[in-house]
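Missing here is one protein chain; the remaining ones are kept as they sit in the complex.
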């Protein structure tokens, strides 16, 4: 302090701490453009579903594709470990809270069947939609070509923290440059949260970057490891790297903010922070179409020695179509996410996602500031 | 962060985060001047009641006018959709919580009867007080002249976010300049929260500006759309625009802070932030005279596809006269708002609203700072 | 914001937001000097008891004086309005919560008996201790001489906000300079919170200044009027004025922080913020000797039209001696306040109050920072 040589830490912000500020122009919601380009393909709505077993199975992926979005199937989850994942999911959903982590640890120790990788992707393609599948860095070189061969439109490589430079004495470094060259389909990689890591990953030739470490509802990385960056700041920092990379290379890499959003307001703030797309888990786990039947769990939960997630109950609150497009009678922001994005862009005067990335945002803690009156009122209810 | 090109977001403040600081002069409360000028008219007390169906009907407007204030009747609410709004309000008040939003969606889909617009205004005028009525930008050109013809003293155009430049391919832009020219009565327009938007709206010739997006107790715009600016900062920014416009044009446009206030302390902070008047919803919904019988609901609640508000129960706690002028035995700041404003101005040494806009304000979160002792004491009660 | 001309508000701090930092020296607690000089007199311990009817009556004042401190008797409370205040206090203590404010409003409308002013002071003096009595600015010229005549050692003039310049058309300005000249005893005046107001009051010749507007447990000024400054900042600002006045005039005016403290830690922080003494209400209301029998209430509570306080139950937790000097088995900081001050000064290396005013203080919100572990543990209890 008085004699300290220390100068200070930077502040990072999350969704609940910021708000968007309308300016001098407004636009009709039906006139805003929200398409997302991923490599040479594009999505009608800039929304992806997380590669989590409680959220995405082939049926869910078909429903999501038909509504204009994209669901990512986890190639290291129950769908490739078990012939009949339905029965396994039932056991997860029905386990009592005290036994869930050890049950997940057992279930996810079953080996992956290579044959099922292709079959699951073909099930999705049979629905007439684009397919996306994910693996971790250690299995990416094995599953990537298999997925592409089976007809996948996108391949995703994802771990809690992924960098272009992983040091290991036990196994060789995964070269994303090499992986990318061997694939004929766009490659999405994550997760990362910092400018430097984002830049190095983009330089490997990937088409999209997933942003976010540990902000989601089903993840306890921050408690266990101390690691975690609130999504608004993580997105802003990686967006700065994307803009810098675009200026220097002429190649535009899509930024997808992954996790931590639970309402339309959160989704809007991700775009205002610089995202080109968003990836959601909890909100979709609440759909009638999701395999978790109202539950979901983080993919780090089954770690045998150090589980970092919990199964949480989010409930089933509507169809996927209602969650994306309404109409709804819920007023808490959890349904009609696309309608909310369009209306918010309209009120903020943003004609497209690029303009939405430029709207004004202020720091304004949600609960403390405006909560009193509401709480007073509720107290009387 | 370390390599980030990002520089930082500005902090915005709400009522619970600031406090007023007495200085070197004090004044007797009965000597302060609190009148509000709106165009060529003036109000004895600088307080308006919100154009919300649970708050204002013609009878309430008469009571409010007789006490020196001004209530705004919503020309797109139940009073112009239904011959007998009483029965409709009863259904709203009696609906169970789970059904309220869909009921409101149905009730507000009934078409507006143009004939009732004039009748409702005449009911107010028959009470011997000034009348004010509001419409949204899409109906303003239709209802404005009707209201003026029926004898309205003020016309209000209001939507969640209103700008002088609205882009639409489906319908022509509402020109406030044109609307203003066609009316012989003062025009109040809102809502806005930023310097630039405020300036452009004032330049259209309006008499008053309504400030505030989404801060009220019955509004969930922030959760649904991510949009919302705490009222202290919104008022300060728009007041800066008003002062700049006054200096450059010589015309003084009244600034009315709208929403989010629940106590006398909040009202005082609005003036200290730069407001010339305040518009209140929840505090008046608690009066015996309000049509909502202890309930009220945001005017965005009935949106068919994306409702952004809830019906909340605020209870009935006193007469409108008690809420405005006391006497009261309540010590929570919800009654005798005018007395509180006068006493606060006295303790702060402000002889009039203009001086009240200059008093010192500090950032001082209410609950965390001084709450402990109180909570300790309560814990023992 | 982006175009705003507004530059920012200053942050004010309260007890729960700061902490004291030990340095490179420590001292034995029994070697620190804590005396307080007030004019030509001095107190063994730098602690006063508030002029509140639930805290101080003549018997309490005697007990307090014998322990080395000073209790102030309110000359406008029940003790001068009623021949037998005990019966009146019983009614206050036994009233149900819903009726308390209107009961207080009735009780305090009883006229003050001038004769009782002198009698109450003589009761205190009969105990062999110094006596202090307080009045508001409107009655100060009447009661000051009466108090001095009856043998009072100190006269206190106190209202929520007191300035050297009060503007009124209805009654003449109280000149503190004149009042001071007419009294032969030290004059204590308050309350104030700002540098400028403090400076002007000191220039009238008073011996001590009371600092604090609305921070106490029994006061709701902030909710009702928006007025209130957290005590750490208020004390720091007035201490800066005191130091400036001392430099320019050579006269040292004692600064007494009044209200808002509930633990030994809060008391220590007042001194570290610049106080020469502290005035406490709630902590003493918890003593067996206090007339409120475990209750107390703010002196603004009985205001007929705009009450700004509540009766709160603090419970009876020990003798006055235990509260001041221990020993205690309570670990929450509410007892042995003098022992805590001495031990804190020892750990901070402050040999006297003047050095305690210089110790390092940091901003460190109490509950959020270190509270988790404790709460976790409690959760298991």
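Chains here go by letter, A, B and C, matching the order in which they are written, and residues are numbered from 1 within each.
Basically, a residue touches a chain if its C-beta (ideal position, glycine included) is under 8 Å from a C-beta of that chain, and two chains touch if they have at least 3 such contacts.
What you see is a predicted model; the values in this text were computed from it and never measured.
**Student:** Return the single residue from C:92, C:272 or C:320 that touches the missing chain.
**Tutor:** C:272
**Student:** Kindly state which of the options A:134, A:158, A:262 or A:328 is in contact with the chain not pictured.
**Tutor:** From the options A:134, A:158, A:262 or A:328, the contact with the absent chain belongs to A:262.
**Student:** Go through chain C and note every residue touching the omitted chain.
**Tutor:** Within chain C, the residues that touch the unshown chain are 10, 12-13, 18-28, 30-31, 194-196, 233, 236-237, 240-241, 244, 263-269, 272, 326-333, 336, 339-340, 343-344, 347-349, 351, 360-364, 366, 368-374, 376-378, 380-381.
**Student:** Under the stated touch rule, tell me which residues of chain A contact the chain that is not displayed.
**Tutor:** 1-6, 9-17, 101-102, 105, 160-170, 192-194, 196-197, 200, 213, 215-218, 220, 222-230, 233, 260-262, 282, 301, 304-310, 312-315, 365, 367
Heads up, the rule we're going with is that only the chains that are shown with their structure count from here on.
**Student:** If I superpose chain B onto chain C using their CA atoms, what angle of rotation comes out, to the nearest 5 degrees?
**Tutor:** Rotation angle, to the nearest 5: 90 degrees.
**Student:** Provide the C-alpha centroid distance between chain B and chain C, rounded to the nearest whole angstrom.
**Tutor:** Going by mean C-alpha positions, chain B sits 39 Å from chain C.
**Student:** Could you put a whole-Å number on the gap between the CA centroids of chain A and chain C?
**Tutor:** 55
**Student:** Tell me, which residues of chain A touch at least two other chains?
**Tutor:** Where chain A meets two or more other chains at a single residue, that happens at 21, 360, 362.
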